[in-house]
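Only one protein chain is missing; all other protein chains are in place.
And then subunit A:
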Amino acid sequence: MTELLEIESLGVAAGTHRILRNVSLRVAPGEILALTGESGSGKSMTALAVMGLLPQGLAARGAIRLDGRDLLGLAEPQLCDIRGREVAMIFQEPMTALNPVQTIGAQVMETIRVHGAAPRAGAEARAREVLERVGLPPDRVPLTRYPHELSGGQRQRVVIAMAIALRPRLLVADEPTTALDVTTQAQILELLRGLVRDEGMGLLMITHDLAVVAGMADRIAVMQEGEVVEQGPTADLFAQMRHPYPRRLFEASRHRAALPPPAPDGRLLRVEEVRRDYPLPRRALFAPRAAHRALDDVSFDIARGERLGLVGESGCGKSTLARAILGLEPVQGGTITLDGRPVLDHGRPDPEVRRRVQVVFQDPYGSFNPRHRVGRLVAEPFHLLPDPPRGAAREAAVADALTAVGLRPEHAESHIHAFSGGQRQRIAIARALIIRPELVIFDEAVSALDVSVRARILDLIAELSRQYGLTYLFISHDLGVVRSITDRVLVMRSGEIVERGATEEVFDNPGHWYTKSLVAAAPVLPPLEGGGKTDAGHDIP
């Protein structure tokens, strides 16, 4: 087969630090090559090198040949001519990848106009055509829309339309679905597959998600620390896994924590008919103010010692519910009580309840004050106690909490920037556990982590469950994670709980159509030995 893209011994260095080493890849027309690996492995850098868009100060060595022509030898004006016309790119963040002050029509037309490929009228006709092709028919989503008027999935479609407007030969997609909900992800992946099939484009797709890779790619290349450690046809690679690193990644992806058997013991938290409305801006001057109902008649209990999951897509009200339980948001109806005590006492959080509920958030980077030492960060919840420990007792408590999450007592002296994402999430858990709360809320607590780190954090949560008999509410959009770490699950859609039940039961035999669509849309990992490409849609491993 003649190669469309051929990367040979590509190296990128920043000073003496080598970011990419000896990367060799190839993509044939109509082929999907998935480039996978954990964060920092050099996946995105490889993509940027192909586009000739490396950050300033970085130079590439080796060769990147498109149809036999070496892109590294080209001058900037020639590269501009190739970008968008022959090679196009799709990015991870649809929310920020579009210019907020230009209409989507103008942005799609720009790809055509900047290459002088068509006069204005022709460019507009072509823009309509590609927007239609990516599933945004102009009669429903006019060209005059601005990006902020579209959903994340729709914006990603606009980005794809911009990329394919001139029928490029090669499409580079950097985590194109990572920021999207699972049902939207399935649609976008289907769209990309269709484009490759219909237009004969080559697709270099970068993703950390092995399940997505398994369902999409013809061939896979696995990167680790700037090197390609293994590559081959998807079926063979999943069957063989010669290199230990891909095997580790694979095992981490399907890792299931060994949760001790549940021992529910009496009701701890009760949420009854809770309603939360957000006022919307007025549509006209004296029009009554409409409201967005973020939580609609939500009721459930958590028993002491129970591990409850909450799944649903972004904007469904998961985090609003978490904040309401923490007493951080007023509710317009219903009650939330912990052991019979309302979490909100005359509109203010009841400190008695607050100290019994703690939370771990998603972002391991944003949820700490960077100026404080870890010891102080971990000891923060002590201010909720009427008589917090001081001096040696306080230090001992911090040391205990750090040891419990697998860190060392001396880490209390360091600042937060010295830790990796996984270690920070351990610190966040130590902070949540230090005052021995009765209920912990994990709000997408492992969503930002690499698979191997995620597997270790899930193990840690299971281990802590064993030691302390934790009760928690585990909120996530990731069905696989929720399945591995909870006994019972709630499925939420548009502020309503549409299905509930034992986790295995709900995911194996979903009753509500929405749960069915979530389960069907979730990409699936093939079994490790044998089996190659699988169709998305049967089961969660």
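In this section, contacts are C-beta pairs under 8 Å (C-beta built on N, C-alpha and C of every residue); 3 or more make two chains touch, one makes a residue touch a chain; residues count from 1.
Note that in this section contacts and distances are computed from a predicted model.
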Chain not displayed: protein name in its UniProt record ("Formate hydrogenlyase subunit 4", "Dipeptide transport system permease protein DppB", "ATP synthase F1 subunit epsilon" or "Transketolase"): "Dipeptide transport system permease protein DppB"
Option touching the unshown chain, where A:R120, A:H148 or A:H383 are the choices: A:H148
Selected from A:I7, A:L66 or A:M89 as touching the chain missing from the view: A:M89
Residue among A:L53, A:A396, A:A418 or A:A502 touching the omitted chain: A:L53
Touch criterion as defined above, residue of A:R26, A:H115 or A:R500 at the omitted chain: A:H115
Absent-chain interface as seen on subunit A, which is shown: 51, 53, 76-77, 80-85, 88-89, 91, 93, 96-102, 110-111, 114-115, 146, 148, 159, 162-163, 281-282, 284-285
